[in-house]
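Left out: one protein chain. Kept in place: all the others.
Our next item is subunit A:
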Amino acid sequence: MADTVLFEFLHTEMVAELWAHDPDPDPGPGGQKMSLSVLEGMGFRVGQALGERLPRETLAFREELDVLKFLCKDLWVAVFQKQMDSLRTNHQGTYVLQDNSFPLLLPMASGLQYLEEAPKFLAFTCGLLRGALYTLGIESVVTASVAALPVCKFQVVIPKS
């Protein structure tokens, strides 16, 4: 099993690289959003492939909640070596996945320091969730929020068709 830090270092470099080429020193909303959507797009493609590869031996998913449980358990364990700490839903297409010690935020701080920088490190993972959901047949919008590092919440909204 590969060392978990390998992915963490790679991810950190990805974020750093995208921000290093930001020509506008004043972090205007335009430039930031481009980089965030690039990261999200990367995560999306990776999520698509993982969504195909990981559930290979499992039985067919019967309903939406099964897919979300798969994300919280199997996907999270495969990528971050731990399960999601809590999954809540309003049973109307909105799910909140909470991770109390998100591995990508863990080495940064524990508390409110670096709170403004946190979204950059969550964009890839949001895309990852959205990509995996997409492969499994669910179109969704995934956003993340941080109240205090390293606790973060991923909100998955599945529009009713």
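Here is the rule we use: a residue touches a chain if its C-beta (ideal position, glycine included) is under 8 Å from a C-beta of that chain, and two chains touch if they have at least 3 such contacts; residues count from 1.
Keep this in mind: contacts and distances are computed from a predicted model.
Which of "RecA family profile 1 domain-containing protein", "Calcineurin B homologous protein 3", "Phospholipid-transporting ATPase" or "Trafficking protein particle complex subunit 2-like protein" is the UniProt protein name of the chain not shown?
"Trafficking protein particle complex subunit 2-like protein"
For review purposes, identify every residue of subunit A that touches the missing chain, sorted by number.
On the subunit A side, contact with the omitted chain comes from 48-49, 51-53, 55-56, 58-63, 135-137.
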